[in-house]
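For this depiction, one protein chain was excluded, whereas all remaining protein chains were kept in their positions.
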Amino acid sequence: MEAVLPVRASSKSWIRDWVLTVDHKKIGIMYGVTSIFFFLVSGLFALLVRTDLLVPSGLFSMQTYNEFFTMHATIMIFSVIIPLLTGAFGNYLVPLMIGARDMAFPRMNALSYWLYLASGIVLILSMFFGMPDAGWTAYPPYSIQSTGPGIDLWVMAIHIAGLSSILGAINFVVTIHKMRAPGMTYNRMPLFVWSMLVTAYMQIFGTPALAGAVTTLLADRHFGTVFYDATAGGDPMLYQHLFWFYSHPAVYIMILPAFGIISEVLPVFARKPIFGYHAIAYSSVAIGFLGFFVWAHHMFVAGMAMSAGIPFMISSLIIAVPTSVKIFNWLATLWRGAVEYTVPMMYASLGFIGSFIIGGFSGVIVAAVPLDMHLHDTYFVVAHIHYVLFGGSVMTIMAGLHYWFPKVTGRMFNERLGHVSFWFYFIGTQVTFFPMHLLGLAGMPRRYATYAPEFQFWNDVATIGSYILGIGTLIIVFNLFYSAKYGKKVGNNPWRARTLEWTVSSPPPAHNFSKLPVVTQNPYQAYTVEELEGTVG
Amino acid sequence: MTTTAHAPAENHHGAGHIHVDYPDRPVEYQTEDGALKILGFWVFLATDLILFSCLFATFIVLRSHVDGGPTGKELFDIPSFVAETFILLTSSFTGGLATFEMHRDKRNRVVGWLIVTVLLGLSFVGLEVKEFVHMAMDGATLQRSAFLSAFFTLVGTHGCHVSLGILWMTGIIIQLVRFGINPITARKVFIVNMYWHFLDVVWVFLFTVVYLMGVM
Partner (left out) sequence: MVAIASWLPTELTQMSHQVDRLFYIMLGIIAFFFVLVEVLLITFLVRYRRSRLNAVGANVHGNNKLELLWTLVPAVVLVFMGVSCVKYVYAMQTPPAKPEVIQVTGHMWAWESQYPNGLKTRDDLRVPAGENVLFKITSTDVVHGFYIPAVRIQQDALPGRQTEFWMKADAADVGKVFDVPCDQYCGLQHSLMDAKMTVMTPADYERWKQSELAKQQQSSGQ
């Protein structure tokens, strides 16, 4: 196996160390730093969107507003959450967690990163050539009529991101199936690895549909095809089917790795084995499978017969079952635990579980066809996706960043600052997104640059909440980047965690393991008092 | 470099030796790297299959949306698409013969069968281009109707895949001539043949759904 590993850079030159690297850990770090940069860009767009909505008439022009919400969503989904969870966490952790020396295809792994970076740059470039204004969904015919090269660059960015995503997913599937350390059966894999495996399969089966959707869009824009031109027999609804066939699974691509992170953090800081290992692992598989049968719930009012929505309503309700299985198992993990209030634990327990369930429950409401007739495309849906993607995914990303920070950098972040940032995030999330439920119930449509005066109060509350989140983000970024350089040094395993990455030095050596570990049980075993109070670490 | 049955001597990485992990396996699976890449390519084919499925779904939805323009029945020339089918199926068979000869370590025969496969592929693409040009001359362009947009996109995507396969296979023939059969070139021959067979399978569906159901 060693023979096929490309020669590692020994020179100290920066280009050799980072630009030409094929080391999964460095690629993971590059993914992480790049996507945090995009997180700041996209977060800035979010703050601008919220600022615009301070007054009913809007502070900026309507065109500016439309461009800002388009960029916010596109960057957040394709350049932040997906690459941060799969590219950064997945790349860094999966080989370490399964006891491998690298991914199956290290050079393709590097290619995935550079494609991802290219896609992000193209997306940023699109802002300067007539910023895309068609929303992240880019429904035709509007996206075809919208002029300027902005949308073409947007499509190109989606293509490149999709390719990067597919290559990354192939790498994870082969790595996880083929490169596990001796003794690591599927039922001994860490739960994060389970969730990454399912995520990778979802990317493989979903992403090509997105490629098909945006390619046909591009063809309609430039090659004169008429896929979505109703005057020549085309059908705009077809795009929505193709788009959501990817983009609903994409929501699970953005939450399953987060579920995996939660399953790692909770048992460590509850000082207890995870409750229901198999139930949590297999419910991920169930979500991955069911996730492909719910897409049309985005289209209940899009021109299909209302009754045609019934099967999709039922499947969308059923998919809440494996999710609630996870929630109850996590709660049971805390039960009779010995909970330590560390920063990652705060984000994972109160932060994630406390917020995410609101997104889960509002999902049940919008899945019901009769209720969606009212709530579709209102702020209720905006509240729902943000409780899932912010209260769920981003909250967990913060848990994960703090949890693995000492492993990646060999240093500890400032815990006091970490707790302060948590409370900014937790309160900010509720203040920003909870009022959106009320706006939606009252009938305020989404993607509105201006609105009726009776909606102002809750809009202003949400805007204030977004500023709280903005401050929290700055604190987190400062804390992590400052501590990476000046934090207190830590040993191999400061958290006394059990997965394999904590058995090697912090940061891990280039080849991860000098001797491949032999695995005899899953990593979720009971703690002893001696182990927790010993000085080894 | 240990136990491979072939005379590898050099490989194109220029490293001199190829480390063989599993001497008992077929030559393309003898290195760990080869086995991983073949599995990886299977997974890639799954993504390509989804892409074609989407284009098929698009075509099926739009096949009746001719917008007063020409229909499949008027456009498709039966001898032409039957010939295309026959040629492509044959090429898949000759590609299979190349893999067969590879396992018997007959380099020249492998090269020979791959050349035959490439030539058949070229004539397939040639016939398809001719068909497309004819249709376009008759005014049946991809701009004419949603049916034609979907038709040209689906069949054209397959044609592009075949063209890419021809270039790829040509590159592998050159490598075979230069380096002979070793675990690395063998893996490449094996993978390009997986790709080629996959395109054949896709064509069987194209033949049925687009052409046969189109002329019926």
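Letters are used for the chains, namely A and B, taken in the order the chains are written, and counting of residues starts over at 1 for each.
As a convention for this text, a contact is a pair of C-beta atoms (placed from the backbone, for glycine too) under 8 Å apart; a residue touches a chain by one contact, two chains touch by 3 or more.
Bear in mind the structure is a predicted one, so any value in this text is a computation, not a measurement.
Of the chains displayed, those contacted by the omitted chain across the entire assembly are A. Of the candidate positions A:Ser349, A:Thr396 or A:Asn479, contact with the hidden chain is made by A:Ser349. Of the listed positions A:Ala258, A:Leu439, A:Ile468 or A:Leu500, the one in contact with the omitted chain in the full complex is A:Leu439.
For the chain missing from the display, the contacting residue among A:Val339, A:Ile464 or A:Ala484 is A:Val339, taking the whole complex into account. Here one chain is not drawn; of A:Pro236, A:Pro257, A:Gly391 or A:Gly410, the residue touching it is A:Pro236. Of the residues in chain A, those that touch the hidden partner chain are 58, 62-63, 66, 133-135, 137, 139, 141-142, 145-146, 230-231, 234-237, 270-279, 301-303, 305-307, 309-310, 313-314, 317-318, 320-321, 324-325, 327-329, 331-332, 334-341, 349-350, 353-354, 357-358, 361, 364-365, 368-371, 373-374, 376-378, 438-439, 441-458, 524, 526-529, 532-533.
Assume only the chains that are shown with their structure count from here on.
Rounded to whole angstrom, the centroid-to-centroid distance between chain A and chain B, based on C-alpha atoms, equals 36 Å. Contact residues of chain A toward chain B in the complex are 1, 3-4, 104-105, 108, 166, 169-171, 173-174, 177-179, 204-209, 211-213, 216, 219-220, 223-227, 229, 232-235, 238, 241-242, 245.
Listing the residues of chain B that touch chain A in their complex gives 18-19, 21, 31-33, 35-37, 39-40, 43-44, 46-48, 50-51, 54-55, 57-58, 61-62, 65-67, 141-147, 149-150, 152-153.
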